[in-house]
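Omission of a single protein chain aside, the complex is shown with its protein chains in their original locations.
A and B are the chain letters, set down in written order, and residue numbers restart from 1 in every chain.
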Amino acid sequence: MQKLAAAIQDAAKKLLDDQKVDLVVGFARGSLPLRSTPGFIRKSCDAGKLTWDYSCENNLANYLRKREGKVAVVAKGCDTRAIVALIKENQINRDNLYIIGVPCSGMIDRNKADELLDGKELLEVEDKGDTLVLKGKGFAVEAKLADLCHDTCKTCCYGTPVVYDMLIGEPVPAKAEDNFDDVRAFEAKSPAERKKMLAEDLSKCIRCYACRNACPMCYCPECFVDCSTPVWIEKAPDTADNMLFQSVRVLHLAGRCVDCGACDRACPMGINLRGITRKMVKEVKELFGYEAGVNMEDKPALNEFTADDPQPFLVKE
Amino acid sequence: MIISKSAISGLLDKLIAEYQVYAPVKEGAYSLFKQIKSGSEADFSNKNSKIPPKGILFPQSEKLFSYSVTPEGARVDECVDSAQKVIFGVRPCDAKSLLLLDNVFKNDKYEDPYYLTRRANTILVGMGCNDPAATCFCTSMNTGPFDSTGMDLLLVDTGDNYVVEAVSDKGRELAAKLGLAAAGDADNAAAAKVKEAAEVACQVTTEGLKAKLDGNFYDEIWDRVHEKCLGCGSCTYSCPTCHCFDIVDDAVDCNGCRIRNWDSCMYPLFTLHGSGHNPRTGGKERMRQRVMHKFKYFVDNFNATACVGCGRCIKNCPVNLDIREVLADILGSEARDK
Partner (left out) sequence: MQRNPYLPLPMKLVKNFTETEDKLIHTFTFEYLSEEDEKSFPYMPGQFAEICVFGKGEAPFGIASSPTEPGHLKFSVAKVGVVSTALHMMEEGTIVGMRGPLGNYYPLEQMKGKNVVIIGGGFAFTTLRSLATYMLKPEHRGDYGNLTVIYGARNPGLLLYKEELAEWDKRSDIDLVCTIDRPVEGWSGRVGFIPNVTKEVSPSSDNAVAIICGPPVMIKFTMPVLEECGFKPEQVIMSLENRMKCGIGMCGRCNVGSKYVCKDGPVFTRAELNQLPNEY
């Protein structure tokens, strides 16, 4: 990790020194344990602020849309998927972007650490390679990295950046294809059970819109939730409206969601948003064989029409 | 006075018979203030609740009145909630925040009957913080782990018991009603010791902050501090002192109601004019407003900082934008030559 961080710093320094870019967007040390924070580096002397570890969970593609000037970004697999999708949607000009790819074998879910500690406050983390020791006042709990990993990262098959101008570190070994077990388990439930599950979870929503704003693919100038003519959805965090909010959000992300889990990680209330987004990801993959942002070549599923597109939603004679 | 911990649940049940009782309830790894139906639901093991209890007095969404319109006039029915409430287990920062909000909901010209009625009918049973969180910086914001300002009673956790201090007349009355036993000298000494031992490790320098903000509206610092901000509302909605709201109608034909909902200065629509002009065009202006409002405008108007150091925004921010660092950056920043 330290080595990777040093390599990222060197790369950033060089890019800035050579005036190849005006800005490097990467990760800097955060103010909490297991927390790094997006960092914006403009001077090569500040490159030392860049870090790399298990806590670089934010999707930095979010900061790249419609950006002026030449920019470099430190990007893990899911960030690059979002970058690809955004390039295809003309939100990012590839010519002005330098991608410092960093293979990623998973980021840590602070909520899982919190649950493990049952509300006790985490103050310090000791990195022991495959395990982490979570320490606080009067306790030290050792946990396997794999157990603390975000669920998103567990199912992710694109830990190695899908595009890059420079790769730092070794590509991560290929994983078995995502079989959407989580979604299948959800689908196996009765409609009533599914509705109950969603309602229970979304009753916690406070409509902070962190999910929407953290999503690299949610960038409509006017989100339907904000529209006043007509009012599609009430502003009050009523469970039914919260469900509508997420349903429409997911529909707007059909064929565009890159399954990065940024929405899920951003939610302060710990709502399982992936459960919803991944249902759509699976649907699109099964129907159209398309995964968003995995390469520069494929045409986005909803941007293309072929005569043999499946149309299960049409009423058959 | 003193209550044994094992008696708390029963005591809450007693209160529930007479009041709407709100207490922290565990929701997975965090806790939230909720109305409880049984004393056993309460759980005081977490430090700060995820979302502050201000919503009990100023709900995220509340009906102001309902109406029905006829050709001759309109019937308007106020929905002021005057139920008697007890908030049990309020932390000092949150109690302090209500004192700050009092300034907002009653100004030189107007009174907000919704907040003020609930406020007048609410008893605050506070709970000191033996072990403040690493994100707490209350002592830098004019309060502290055992500050009882704004509370009616203060509970001090001494291990097996809570030593109870009466802070206000309302608190004394409640204690008398509950027939709380007197605390012995040893208990009081134990409470004093706990108070002594509680340490807020995190200090935030505020010296010179107001003076700096008085003159730095146009400084370059604002171009940078907001840069990673996503513009969501998790900081404002988790802040015990934020009070911005929106007012909307919900109606079918001639019958409807007027509703007020929390709103956030971090949202672009907040200040968008009817003409399409927006005086706060971007994230920079909105972040500046949030900081200025808390640390300058509120001070100008009410001689107090609109932050109580609860640390919630620090924990809830999806990109770890830490208000403590923002303040330090501002203090350390150079003035722009104009």
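Everything below uses one rule, namely that a contact is a pair of C-beta atoms (placed from the backbone, for glycine too) under 8 Å apart; a residue touches a chain by one contact, two chains touch by 3 or more.
These numbers come from a predicted model, not from an experiment.
Participant: Among the chains present, which touch the one that was left out?
Facilitator: Missing chain, whole complex, touching shown chains: A, B.
Participant: Using the touch definition from the top, which of B:E199, B:D300 or B:D329 touches the missing chain?
Facilitator: Once the missing chain is taken into account, the touching residue is B:D300.
Participant: If I consider the whole complex, including the chain that's not displayed, which of B:F33, B:F88, B:F105 or B:Y237 touches that chain?
Facilitator: Of these options, the touching residue for the absent chain is B:F105.
Participant: So which bits of chain B touch the chain we can't see?
Facilitator: 64-65, 67, 69-74, 76, 78, 80, 104-105, 107, 109-114, 116-117, 217, 243-249, 251-254, 256, 258, 260, 263, 265, 270-275, 277, 279-280, 285, 289, 292-293, 296-298, 300-301
Participant: So which bits of chain A touch the chain we can't see?
Facilitator: For chain A, the residues touching the absent chain are 228-229.
Heads up, the rule we're going with is that only the chains that are shown with their structure count from here on.
Participant: Of all residues in chain A, which touch chain B in the complex?
Facilitator: 30-32, 35-40, 58, 62-63, 111, 114-115, 117-119, 121, 123, 137, 204, 206-210, 212-214, 226, 231, 234-238, 265-270
Participant: Spell out the residues on chain B that touch chain A in their complex, using ranges where they run on.
Facilitator: Counting only chain B, the residues touching chain A are 26-31, 45-47, 50-51, 60-61, 131, 133-135, 224, 227-228, 230-234, 237-238, 246, 248, 250, 259, 261, 263-264, 267, 269, 314-316, 318-322, 324-325.
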